[in-house]
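Sharing a structure with you now.
Left out: one protein chain. Kept in place: all the others.
Take a look at chain A:
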Amino acid sequence: MGFILRRLGFYLVAFWASITLNFMLPRLMPGDPVTRMLSRSQQRLDPQQVESLQRLLGVEGGPWWQEYFAYIGRVFTGDFGVSISRFPTPVSEVIAAQLPWTLLLGAVSLFLAVIIGNLLGILAAWRRGGALDSVVPPLLVFIGSFPYFWLAMGSLYVFGVALGISPLRHAFSVGLTPSWDLTFISDVAAHLILPALSIVLVSIGGWMLGMRNTMISTNAEDYILMAEAKGLRPRRIMFNYAARNALLPSVTNIGMSLGFIVGGALLTEVVFAYPGVGYQLLAAVQGLDYPLMQGLFLTITAAVLLANFLVDLVYVRLDPRVRVG
């Protein structure tokens, strides 16, 4: 229990630090949102309107410390203010509309990458030096060294433009209304394949190598030898004895990745015009939309912290050694 409480305290401090950083960072950037809007509109916005816009958007500001305490107060009431680039929509509403798509894309690709990557890792380590072990890891590492967006653009070109078999953009076809029927769900799935695939391909190598290496050291343990000596079936030894014990580092990694799902695969989302959080974050940065940026950063930070906390909890169950520490 003490362990959990200590961790909780740590996470609270981290959360406070991230709120403070969130508050500070956008304010250190040059320019202000209204002038930015003016320059983006190429003078289609009347210069005389600028002052009233500043009033309207509340960016005239008071002393920074007043803004700071007001900000902390609002964060704890879930009020992130009004988005500037999508004025007058509240930030929380913008994020709520984007978050499900990012979670879907992130969760599906993480799930696939973890399952496939770990399975490949287990098999590669089990048949060390075999075809799977000698060919696949270098190949995956090679693919993994591509930037996300490069692979995304390549697959978009090949499957979307040249072959014309996959959708080019967005999370579902134009003209469809979200509902839980088969047409819509399959449409969403079809739009998910390429973006998810490009993320899976890039990240799978890491999972495979990680699992393979832990498996190899686990395989050298005495209890594996013991299990083999007892004449247990190899499959049982592989999964129930070796893989199970080699899984701990992967759990940590899953926890970390879970948190980062919320941040979204920014560039992948941009390439596929996928309406997720990453995509919105880019728009927020381009529009110098402080409230939206802060809301997004905070959501991402909170997700990372929460995921780590959950992993801590799981770890306490999985690994008795941490309970003492």
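Following the convention adopted for this analysis, a contact is a pair of C-beta atoms (placed from the backbone, for glycine too) under 8 Å apart; a residue touches a chain by one contact, two chains touch by 3 or more; residues count from 1.
Assume contacts and distances are computed from a predicted model.
Here one chain is missing from view; checked against "Peptide/nickel transport system substrate-binding protein", "FAD-linked oxidase C-terminal domain-containing protein", "Magnesium transporter" or "Pyruvate dehydrogenase E1 component subunit alpha", UniProt names that protein "Peptide/nickel transport system substrate-binding protein". Of the listed residues A:Gly73, A:Pro147, A:Pro178 or A:Pro249, the one in contact with the hidden chain in the full complex is A:Pro178.
Screening A:Ala14, A:Leu103 or A:Ala190 for touch with the missing chain picks out A:Ala190. Interface note for the absent chain: among A:Leu168, A:Ile224, A:Leu248 or A:Val314, the touching residue is A:Leu168.
Contacts to the hidden chain, counted on chain A, fall at residues 29-31, 35-53, 56, 82, 85-89, 94, 97-98, 119, 123, 126-127, 161, 165-178, 183, 186-187, 189-191, 193, 233-235, 270, 273, 275, 279-280, 282-283, 288.
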